[in-house]
Structures are given as structure tokens and as C-alpha cells.
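Taking it in order: structure first as C-alpha cells, then the write-up.
A single protein chain has been omitted; all remaining protein chains appear in their positions.
For chain A:
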Amino acid sequence: MPGKLKVKIVAGRHLPVMDRASDLTDAFVEVKFGNTTFKTDVYLKSLNPQWNSEWFKFEVDDEDLQDEPLQITVLDHDTYSANDAIGKVYIDIDPLLYSEAATVISGWFPIYDTIHGIRGEINVIVKVDLFNDLNRFRQSSCGVKFFCTTSIPKCYRAVIIHGFVEELVVNEDPEYQWIDRIRTPRASNEARQRLISLMSGELQRKIGLKVLEMRGNAVVGYLQCFDLEGESGLVVRAIGTACTLDKLSSPAAFLPACNSPSKEMKEIPFNEDPNPNTHSSGPSTPLKNQTYSFSPSKSYSRQSSSSDTDLSLTPKTGMGSGSAGKEGGPFKALLRQQTQSALEQREFPFFTLTAFPPGFLVHVGGVVSARSVKLLDRIHNPDEPETRDAWWAEIRQEIKSHAKALGCHAVVGYSESTSICEEVCILSASGTAAVLNPRFLQDGTVEGCLEQRLEENLPVGCGFCHIPYDELNMPFPAHLTYCYNCRKQKVPDVLFTTIDLPTDAAVVGKGCLIQARLCRLKKKAQAEANATAISNLLPFMEYEVHTQLMNKLKLKGMNALFGLRIQITVGENMLMGLASATGVYLAALPTPGGIQIAGKTPNDGSYEQHISHMQKKINDTIAKNKELYEINPPEISEEVIGSPIPEPRQRSRLLRSQSESSDEVIELDLSHGKKDAFVLEIDDTDAMEDVHSLLTDVPPPSGFYSCNTEIMPGINNWTSEIQMFTSVRVIRLSSLNLTNQALNKNFNDLCENLLKSLYFKLRSMIPCCLCHVNFTVSLPEDELIQVTVTAVAITFDKNQALQTIKTHVEKSLQRASTDNEELLQFPLELCSDSLPPHPFPPAKEHLESASSNSGIPAAQRAVTVEKASPVAEGNFRNRSAPPCANSTVGVVKMTPLSFIPGAKITKYLGIINMFFIRETTSLREEGGVSGFLHAFIAEVFAMVRAHVAALGGNAVVSYIMKQCVFMENPNKNQAQCLINVSGDAVVFVRESDLEVISTQQPTANCQPLCTGGEVTT
């Protein structure tokens, strides 16, 4: 019974005219929580009502506090007929439930209606009094912090990383056929929004319980998704990584030594060598091992068969992947936990993190993925979602066995996704097999033994590349060489991963976004036949996607992929595959060979000529790319090795496949990794297509870089000018009898054109990098392809960017590590009293920072400015000044990254997780589909910003648009769209302001600047 929720309705503004006669509105507000409703008085005849209500108090238990959203409805009073709804505001009060986050929610919220969009704003104040915080015998999990960020949040330190938590809840979808509905669209949309809000609350509470049982206090990398299964129901599922986090206290924040978690962790030695099979002993300095495992799993209905993954070798990993118990449910897992230790206790040693405290990641094995095709059936009993649970358990089990096959005991950068079309659903999971340092995974981190380890000269930026598996017993064919960095351990020739580039990785040059795009036609079919057809196609798609990635990577002259995300989307009559990753050149891995084209009819003269022409083009492209991305690997390495390098041998063998071709296994001698050319045999038109498509990818215009990871290797001098954006395109395929080739071309053009448009639009930000570029493909209808892109453009300082890359290996190594240090550890420098080297030069006049560059967090400023009425403002305005210099709306930044360049995050205010539906029956009047969606997305941004500002924040980090489902029916002049977004609300302080504060501290001037302690928390 521990909570009292208090709500005050202050005022409204910009309300719509509800009474045509008077051109005014008689508005009042209903405040609802659970089953209790309060009402304000009616404020007659005003578009800017001042209700100034009493405090409405709800006495509720904390379970409800977690599950239920606060629902505020603004209505127009009508004496003679039913009151008309103006719109609603849903407020998630979860951030008020844990002490370190927000204490009050107060601000202007857009009043949202699912039919009309935003209609004015309402000012609301919400507080919660928690009576006690008993941890036992309860169903609630108040106090567990949630973060979308997939790394340890900036102002925390990870004490223990417990591991994987997952949960899903199911329900019937209140509206599965939006076009033929019975109740009003508004009622059904609102029912849906409310249900999803409830389900997410419940899900979060349940996950929180699991975390508490694991003795954690936070979930990091929390990813919640909705599966709109249509008639069979609605699934809300979430995964995350349970952790015990320590807040870095504010006084400490001014001590350079402890304000950065990563810094501190760095001192922890990680060479405990948890895996006997790997050579991770301390002094190794080298790079990386790359591997890639393909395991398309085809299964439909209930039966699953894992395809190529049951590799015989079971590496004798000390930290094996633990008990392979079948899906046991969280409770069984918990029971087991008490008797088992470290990773072994974990049913699924998975981590949703993509960036780690230094020392956490020991080795990386490669990408593991699993897919499964399922037929949806109605969920009969929403309280027991066993079917869905079992499906996912199956997939996770498979992932686990893949990881095991790679000699790894854990999977990092883990994520799950679905694609649904009618009654067929593809479940996908992927991650990166890895060997982790167990020290972070259990209680009682031994701090004592750290010191001695330090002497061991930690390997600089290559340890994670070293292969974790047994060289003689490789899970798949690969070329191994000695690490080009430390010369001590074996590394693969290419490395694919789903994680961010480790901060200490040694990289040569810059990275770039690499995409593989693929379409496959499929016959329309029903049920099982359809599922079978899809299952049969999947392995080929995976194979081709992989081939494309490999080719493009070679074409760029690079040898590793980070942040790999392969999305397979199912539609009525086709399958789409889109893989995005960031290619880099890892200094530890061998230089990739070129691409060799081989024709199948060598005697045909003109054909030969054609081939050689192509070959030349390819070679030119590779050379150009190397220049573009500044890839000048050190040449000195060979002598250093001291071992004779055999003549590079020209391979004549077909290699359209990658390292999977089995005849490679025997050739594991060192010599091969390096100069081997990658042979493309042009034996049919398909292959010709491939080569063409390779060459049609145009590089971004000069001054632009792009990547899908958090940061771009090789660029470290970011300014604070950022622009987050979402772009959506839908194309209609022209004809019905499309071929695979035409489809591929359409899809390729779609993506390329979209990128071109982005470059053009953002040209004013040059030099600039698009970071965290996230493509999502969906197939809303037969002939429609929808691509949604969210990313952030960040300007960097050109002068430094132009610095030529030093070819010397040490230099580049050093540079890479210092760069990263600067990037990730800037908070550290900010707090020291001395003026540190400033990695982020003060930005010039620019977009977002224009009004946020005072020391006061924007949101707070908004509140203070708000008090002055606009009229007064006008009267005192200096006549010659630009009149709108004082905006009353605080700037809220949004970014998919976990940090804000040039700023320090001082406080996490809680998770933002919002779901909106917008529908229209006057599509043409709203500017067609583009007008409709444009307005809706702008509204979604506005609502996210408003919630963040009301929490007292000035930015959203790790922002992600998880779903954007768009449906249209132009004939009926209708459209509907569902959008789900999430992120972490934060308070940040500009570095420059921090400096001001710290330099001014002696003069006692800092008091007003600090404004309410925000800065110091």
C-alpha cells in the first residue's frame, strides 16, 4: 500500500476551438489513475484555461504505480450533449519511483488525439510519495532502474553485471483489423494505446522483479518490442542486462580518478584467462580474431531443426556455456542460480550490451544468429504465454550452442527481433560470441589482485581479436595468422561482430557504413506451405547477404565489421534482407586481399577483355576507398615478424563463398591470410549483377562519413552540433511480374537514394558523420517497400580531421586508444579543476546549441522564462534586437547515441517508452501520406521532448524508433500509423559550462550557474 500519487492540473493553452458559435472552448480535465477519476471545474469560454486545480490524490499500491499510466483527458463541456474529448496525455510515472531519477514531473504536455494529432498543451504537476520501500513479499519492483543505453550509463559504475533478463506478456489486440472496425476509430486507438502502456508497465515490473531476485539494481540495454500479431494477439516482450550499478557520487565527480567508470575499470586486469583454449595471457598485444557463424535455423510450427550448427567440436572452455537445461522459466533459473557459480548459473549467458567496461571483453568469436519461422495461432490464455516463451527459449538455446561451438561461453551485443506477415512470423536473434572476464560477473570483485596485473602490460587493443576457439578444431574454415599487433596469438582474417568497436581497439583509418541488400520473390502461399517456403529461402538469403557483406568489405579494403545487424523481413510475396554494419580496418588483422574476378570461359577474347575491364574497375575502387578512408596499414610488419612470408599465391579456386568453403580448412598455414585475393567467379548473370551492384554503391560526398555504430573510428574531434532525424520512404513497385534482379535493383536504389537525400539535406553540417544509422525495412503491402532510417548527424572539426594518418603502427595504435579515451572519458576531464585539453572545440553558431549554451539546463530555463508573460517580454524588448530572441521552449536534444558530444551527462531521469497511434480519415486534406506521416513524426518528437522537459531533463540519449507501422487506404482517404519510441531522459551540462563553473568556483560565482544542484548530481 505504499504510494500516494498527487496530480495538479495547472493550465492549458492553444486549445482548439470546440464551440463554433463562440469560437471558444469550455474545457475541463479528467484525471484518471487505475479506476479512480477526478475532474477539474469547467473553465468557461477560453482557449487558455487556468484551472489551477487542487491536488488530486490517488492512494495506490506500488504494483499499480508501476503498471498504470496516469491518464489525463481534456474535454469540452457541453450542456446539452455529450462532452467532446479534445485529447489525452498519458504520463508514465515510473521515473518518480526510484530515488535517483526525477522527483517531480512538471511541465507543458501536448494534448494528443489519435485522430486530430496535437491540440494544444496542458500544464501538469505530478508527484509521488512512497510510504516505504520494503523489498519483500511484493509484486512490485520499484527502485530498479532501467536504461535503454547499451553500455554502462555514464555516471554509474558497474559493480556486477549479472546477465540476461527477459520477459514477455501477451494479450488480445483490441483492434486487429483497423479498417473494418465497429467502434469509433478513436475509441479503439485509445484502447490500444492504453493496453500497450499497461502491458509495458507490467513487463517492466516483472523484469524488475527478476533483477531484484538476481540481487541487481538496474537493467541496462533494455529493449522492449511489440509484436502486432494481428488476430492472434499482441505480444510485448523485453530483454535486457541486469546489473548492480553504483552511482558515482557527486563529490567524487570532481575527482578525476573516479568520475569515469571506464577509467576505473581499466585498471582491472582481465587476463584471468577464463578459457583454456585461448591464448589470452597478459602480454599479448594483438588484434582480433574474426569469425562468422551462420546458422539459419529453419523451423516452423513447433518443430525446429538447427541446420549447420551442431558442429562436433565442443571446445573445452572452462567457462562453458553452462547448463543446457531446456527453457526453465525464470524461477527455475533463479533456483539454480543459488547453487551454481558465475556464468554457469545462467541459463542464457547473454548480454544486450554493445560496449563494455575495459577488461570485460576478453575475446570475440564472431557473430552468432538464429532464425525460426513460426505459424501464429491465437493466444488462448494470455496469462500463460508459454508458446511464445518456448519459441524464444528454443532460439536462445540455439544461439547458445553456436557460441559454444565458437569456443565462447557468452554472447554479447545480443538482440532479438521479429517480422510478421499475416500468420507467419520469423523470429530472429543474433549476437556476438565472446569470452568474458568473469570478474565482472560475480559478487565481490576482487580489487586486491588488480595491482599486480597491471604490470603485465595489457595487450593494447588486440586481445579481443584473438581466436577463442581451438585452432586445430575450428568450428568453420578460416585463415588464421598471427596477430599483426602482438605477434603472439592467432587471429582470423576477417571479424564480424554485433557490438560497438571496443574503445581500446587499434584501428587504421576511418570506418564506413556497409550494407548488404537483397530481395527474394516468394510465391504467395498459405499457412504451413508459406512457412516452409520461407524456411527454405532463409539459408540462401543469409548466404547471399554474407557474401555481399564480405565483397563490400573487401572492396573498402577493410577487415572487420562492427554493429552488424541483419534484418530479414517477410512480406506477402517476397523476402527482404538488409544487413548494416560499420566496416573498419583493425590493425591486428591481416590486410584483406583484393577481389579477383574469374570468368568461366577463359578463351573468349571479348569476354576476357570485359573481365579485365571489370577487374580494373574493382582494383581502382579498392585503391580509391583506401585513400578515402585513409587506410594505410603499416608495411613494416613483415620484417618484424621475422618469419619468412611465403609468396603470395594466386588462388584460382572459386571463392564466391566466403570462409565457409570446406576445402580451405587444410590450408591453415600463416601465409594465406594476408595477400590472398578474394575470387569472384562470374559464371552467370547473377554474379554479373553482384559485381555491378558492388560498383554502384557510391561513396558519400566529400566531408561526409557514416557508420551504424556509436562512434566513427578515426574521428574524435566532434563538435556539439548534432541533428537527430528520422526519414521514411515508401516505394511502390511498378509491375507485378518482377524478377529478383529488378527487385534487387529497386531496393538498392531506394536505399542509395535515401542516403543521397540525407547527405544533401545535411550538407550544411559538413564536415559531418552520420552515426548510428539505423535502417528498418518493412513490407506493408504487396507492392510496397518501406524503409525507415533514424540516425544522428554530428559535425566534427575539420582541421583535425584532415590530419594525415601516421603510418607508423605504434602511432596509430596510440592514436586510436587516446582518441577513444578522449571520446568516452570526457566527463573525467571536465571535472578536474585544471583546464584539460579540450577534445570538443567550441561550436560555432549552429542549430541546436544556439539556445542551450548557457549554464542552466534548458528545461529549467524554460520554467523560469515561462513565468514572464510574453506580453511583458514584448514590452521590455529592446527594439533593435531580433524580437524572438527569448524562446520560452527549452531545447531538448535527441540522439540515438549514449552520449552527447561536448557535454557531460549528470543525471539519468528514467526511461522514456512511448507508443502512439495516429489515424486519419481525411488523408488528402492532411497533405497525403507524406503530409500525414511528416506531421505525426514531428508530433512524436514533440511529445518525447515534452516528457523529457517535464522530468527536468534536456536530452534523450539512446533514442530509438522501434516501430513505425504505416498503413494506408488512399481509396478511402484513410491512413493509420503506429509508432513506438524509447530512450533515456537525461540532464547534461556542456563541457564549456562545466569549465566555467570550475574556474569560477573560487570566486563564489558558481552558485547561480549551478541552478539547483543539477550540475552536481
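By definition in this document, a contact is a pair of C-beta atoms (placed from the backbone, for glycine too) under 8 Å apart; a residue touches a chain by one contact, two chains touch by 3 or more; residues count from 1.
We adopt the following convention: contacts and distances are computed from a predicted model.
K.L.:
Can you tell which of "Exosome complex protein RRP46", "Glycerol-3-phosphate acyltransferase 4", "Acidic fibroblast growth factor intracellular-binding protein" or "CSN8/PSMD8/EIF3K domain-containing protein" UniProt lists for the chain that's not drawn?
P.N.:
For the chain not displayed, UniProt's protein name is "Acidic fibroblast growth factor intracellular-binding protein".
K.L.:
Could you tell me which of A:60, A:118, A:631 or A:957 touches the chain that is not displayed?
P.N.:
A:118
K.L.:
Which residue from A:148, A:773 or A:894 sits in contact with the chain not drawn here?
P.N.:
Considering the complete complex, A:894 is the one touching the chain left out.
K.L.:
From the list A:728, A:751, A:794 or A:951, pick the residue that touches the absent chain.
P.N.:
A:728
K.L.:
Since one chain has been left out of the picture, which residues of chain A touch it in the full complex?
P.N.:
Its contact residues with the unshown chain are 13-14, 108, 110, 118, 121, 701, 723-734, 746, 749-750, 753, 756-761, 763, 784, 786, 845, 847-848, 850-851, 870-871, 874-875, 877, 879-880, 882-889, 891-894, 927, 929-931, 933-935, 937-939, 941-942, 945-946, 966.
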